[in-house]
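Here the complex is missing one protein chain, while the rest keep their positions.
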Amino acid sequence: MLLACLSGRWRASMSRGLVVAPLPALGAALFASGASLKLPPLLLGFALLLDTPAALLLGAASLLWVGAGWYADAWLRDRPDPGRFTVWWLLTLTGSIGVFMAADLAGFYLMFTLVSLAAYGLVIDGGTLEVRRIGLIYVAFAILGEAFLLLAFVMLVVAAPGVHTMIREAVAALPTSPLRNATLVLLVLGFGVKLGLVPLQSWMPLTYRAAPIPAAVVLSGAGVKAGVVGLLHFLPFHAAWPGWGETLTTIGLISAFYGVVAGIAQSNPKAVLGYSSISQMGVITAVLGIGLGSGNEGVALLVACYAVNHTLVKGGLFVAVGVAQADAGRRMWSLLLPATVLALGLGGLPLTGGWLAKLAVKPVLGSGVVGLLGSLSSAGTTLLMIHFLVRLAAVPAACPARSMLAVLRLTWLGLALASVVVPWIVVVTLLPGALTNAVSLGSLAEAGWPVLVGGLLAAALSPWRHRMVGWDRADAIVLRTTDTAARLGCEIGKSTEKLDLLLRRWPVAAILLLNLAALLAALMLVTG
Amino acid sequence: MLTGQASTLPETNSPIGFLLVLAIALPAGGVALSLLLGGRGAQRLAMATMPLGVAVALVVAGNIWRSGRSLTYLVGGWHPPLGIALRADGLSAVMLLTTAVVIGAVCLYARGSFGLPAGADERRAPLVFWIMLMGVWSGLNAVWLAGDLFSLYVALELLTFSAVPLVSLDGSAATLEAALRYLLFALIGSVLYLLGTALLYGGYGTLDLVLLSHVIKPEPTAFIAASLMTAGLLAKTALFPLHLWLPPAHAGAPAGGSALLSALVVKGSFILTVRLWFEAMPSLLHLGTSQLLGALGAAAVLFGSVLALRQARLKLMIAYSTIAQIGYLFFLFPLASAPAEATSMFGDDWNGIAWTGGMMQLVAHATAKAAMFMAAGLIAEALGHDRIAEFAGLGRALPVTMLAFGLGGMSLMGLPPSGGFVAKAMLLVAAMAEGQWWWAVVILVGGLLAAGYMFRVFAPALAAVDVTMRRRVVVPQSRQAVVLALAICAMLLGLMPLRPSQLLEVGRPASVTALTR
Amino acid sequence: MSDAALYGLCSAVLVGVGLYGTIVQPQPLQKILAFNIVGSGTFLLFGVIARRGAAADMGGDPVPQAMVITGLVVAFSATALAVALLLRLHDEAGRADDAPTPPATDDETSGC
Partner (left out) sequence: MSVGPALDAGLALLASALAVWVVLARQAFGAVVGFVAFGLVLSLAWLRLGAVDVALTEAAIGSGVTGAVLLAAVTRLHCARPVVAAARCGRRTRAISIASAGLVSAGLAALVLSPTDPAPTLAPQAAAALPELGVGNAITGILLAYRSVDTLLEKIVLLLALAGIWSLARDGAWGDRPAPPGSGRRDGTLTLLGQVLPPLGIVAGIYIVWVGADAPGGAFQGGAILAAMWILALMARLADPPVVGRIGVRLAVGIGPIVFLAIGFAGFALPGGFLSYPAGFAKPLIIVIEVALTFSIAVVLGLLVLGPSARGTQR
């Protein structure tokens, strides 16, 4: 399947291929979902494997890629240099699709790198200085995550028999590894960067704000899920890890609330969506943490359902921003109405995909403190989404070509539809039990109250909204920190240069040469 | 056995051992004949020697791989210690192949810069370039194959004498000074090495690597000899802090020459260091010495990378990156010599993995760096300068070259699926498994810094600019293709990491394996 | 003290003196001279070792002696190449002197 993707990648040297390229992956997701599919090892020693949760994620992601590809195709038509964007797009696509299917460590790492680093090319397409600076921040975070993961993978390999290791075998050997704790910390850190978990979240809103909309669509919807699938595949759910689970849950919940609180202070709808992603990924992490704490392997499927919804909704909402920017406000209702459904769905509005998603994870969260906090986060999400809708309505519009507008609308409506329908299909086929329980009045009410609370809060807070905007300075702090870091780096560089000038003076180097010999001899005389 | 007296080994010539002689003598004869024929003859000779040399390397490597046994050839039928044996183990085979591939690529590439049109008079730079190319080749092959420390001394000098004129080929004051500095520092290195050789002969009566390994004892003679030789070799390898000569020399040479110097020449003295410690005197490689060599390597990685980040000129950046990449090689010493108690925790052949990883790093760096220097040469030809800040739009002007440069850079950064990734991953794994995590941290940070300096080139080169770049010269596609092919070699290494490791295991020093048991 | 030990000490002195010269001599020509002194000391060490190995009616072990002959030729080639480089460098730098801008700082000799 990956090969099909790759060949699709080459065929699609024109941007028109953007729509077609993810289709094989979508096919793979449809036909292989529900059952594991193991391909024989290819020549690289790479192996592919698609289990159900990954298949769900893959399906949703490829659906989004199709839609976004259509969008990007139209968007690229009036751009001066479409080829470059297309290449980055296809590279990111390959990574994004591949990461769900890679079964061995090297393959996974390759795909993860691809989806993280190739996305840089998408982010900086705007080309202004500010955007490039943000692109740098993105890359810095991405590479930091890569480094954590690489170390973690190395530890996994060390602990597992043989050098070329399947992810499953490596994870199975993890509980007995002497490096277990370090490995787990590094895994969480590495994937945490991708998921935007607090305190590694800063890149996310900045990047989404700066990236062109098609790029933001795929990054927020599909790209981030590389982190989800990473946690799903790499955390050892086959055993119970109480301490670890609680820690992870705490981190997740902090992220969930941080995203809300910081998000409502944003005025740019794309940034609001970025913070919302932080919040949503926090919820997913919290659920995974509970699963990890109790050794519940079933949690993977539930999280996947949740993530499917997020993929489509978040992608859809970014398209909505695009539509709002493009449309001069004449037919706002066709935008705002579905957008409202989608946005509130994210908060768990009954009968939407988001409601189903919340249903799926509800039993895991339970009814204790964590459950309450989960519901509160739903309320928060609703609040944030209402804020988003307000900001969306206020987006100033440009005047693009008519054809593009049409494509945009179609993409938008298609994704909106998909985000409602797909979760239903998924839940009906995979979790019928959850559904029958859910369609009772009580549970409807239970799911509904956070939405209501969120709505009320939004209404209550609306008079102060203007003052809240700009309250959160996190991104400014990040920018300032990067400046400081750059200055510090500059200083280090300068002093290294000075050292180099010193070391490259003849007498210094010659003296060092002789003393190196003396030191070696002395070491041997002492220890030998 | 008499104390300190080496007896002969029951060695016989391998059936295709004569190929080892050819590997050295073909390019050596090329040097003599090139000088004789002159003009276009030198170039034709190089072009004719190239496929022969590649074939010899292939047959030798193939034979070693299939039979799983090292090759030996006793020159003139004389047994060591009186005579000299040429020996090819898996490491030699890998190095022979790498040398052949890189030199082949440089030959094809250099036809563009040093090719003479038919009927043209002999000119200085082309003749010297082709002669020195043959010289480098024969010197390297002699280093990979010779089994005698004094022959190795002559081989190293051969290498230096062919490398220095390459540096100052353009005859400007700056490159002349770089060449002079390189020559003088390398000479001090040689003389220290020679001192050590004298001491070893005085102590043990042989300079044959294998015989020496049987009789050497941990005693002051061996200690002082080893440290003098090591210091001398490190000076020639330009390991931090002995790198004073490398940046101006490697940046000043013509692109093809820089590729040879950076990719291959510095590796000659490195491999000799490895053979010295792991083969001739494994009993001397203790914790202190191996950690010291590793620490110098780590310092080189950090220092070279930071400086590479700060260079304004592309060739200097690549030169500093060479300093950093050489540093990685020295992780071999602490990681492939870990004592048994350190490796037992995870029960695997971690020393062997580090050994393979180190050698993979060497090969990956050789191919990637040669490709990068040649790509930089093409860029400089096309633009008339190599100032990184003025690279805007280069990706559009020279897409194939930039692709090659990028693939090479991926290997330096250690991104999958490059050869550099496999090498660094193996070193990382070994470092973690042996509990020497500090090397792992350096490897990672080095990778980040490498990403930084590669990014500095690519950010402007790939930036969308409206002005189309003004090119001074149109670079022919064929030369770009050669560079790309070499960069793809660096990639392919990553795609089949198992193969070279099997080859490398043939004749691997017993010390590497023995320590793990 | 045997002649071997005496010349052995002499070789150690030559090596040390020569190394000192290569470090501190600012002029390349004198660096080359100092290098030759180190080389002579090294060769003398071979000679001492050869002398100690005198056997089979030979005044010394011929193997190190043969190595010295090879080494001397290599050292001479090195000297000739280094001197030629130095002379050409002087030519080039002398030319640059005539130009209005001063030559690039020559950190070969810019001292300690």
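Couple of notes before you dig in:
Note that the chains are named A, B and C in the order they appear, and that numbering of residues resets to 1 at the start of each chain.
Rule of thumb we're sticking to: a contact is a pair of C-beta atoms (placed from the backbone, for glycine too) under 8 Å apart; a residue touches a chain by one contact, two chains touch by 3 or more.
Since this is a predicted model, take the numbers as computed values, not measurements.
Checked against the full complex, the one of B:V56, B:V75 or B:M413 touching the unshown chain is B:V75. Listed residues B:A32, B:A120 or B:A510: the one in touch with the omitted chain is B:A32.
Taking the whole complex into account, subunit C touches the unshown chain at residues 1, 3-21, 23-27, 29-30, 32-34, 36-37, 40-41, 43-45, 47-63, 65-70, 72-81, 83-90, 93-94, 97, 103, 106, 108-112.
Seen across the whole complex, the unshown chain contacts subunit A at 507, 510-511, 514-515, 517-518, 521.
Although one chain is not displayed, subunit B still touches it through residues 2-6, 13, 17-18, 21, 24-25, 28-29, 31-33, 35-36, 38, 73-78, 81-84, 86, 122-125, 127-128, 131-132, 135, 138, 142, 146, 148, 150-151, 154-155, 157-158, 161-162, 164-165, 168-169, 171, 176, 195, 199, 201-206, 220-221, 224, 228.
Here is the rule we go by: only the chains that are shown with their structure count from here on.
Among the pairs A-C and B-C, the greater number of C-beta contacts is found at B-C. Spacing of subunit A relative to subunit B, judged by their CA centroids, is 42 angstrom. If you average the CA atoms of subunit A and of subunit C, the two centres end up 64 Å from each other.
With centres taken as mean Cα positions, subunit C sits 27 Å from subunit B. In subunit C, 19, 22, 108 are the positions where the chain touches two or more neighbouring chains simultaneously.
Touching of two or more other chains is recorded for residues 181, 188 of subunit B.
Residue ranges of subunit C in contact with subunit A, taken from their complex: 19, 22-24, 107-108, 110-112.
Listed in rising order, the residues of subunit C touching subunit B in the complex are 15, 19, 22, 28, 31-32, 35, 38-39, 42, 45-46, 48-49, 52-53, 63-64, 67, 70-71, 74, 77-78, 81-82, 85-86, 88-89, 92-93, 96, 103-104, 106, 108. Across the complex, subunit B meets subunit A through its residues 181, 185, 188-189, 192, 218, 220, 223-224, 226-228, 230-232, 234-235, 240-244, 247, 284, 286-289, 292, 296, 303, 306-307, 309-310, 345-346, 348, 353, 395, 415-417, 425-426, 428-429, 432-433, 440, 444, 447-448, 451, 455, 459, 462-464, 466, 495-498.
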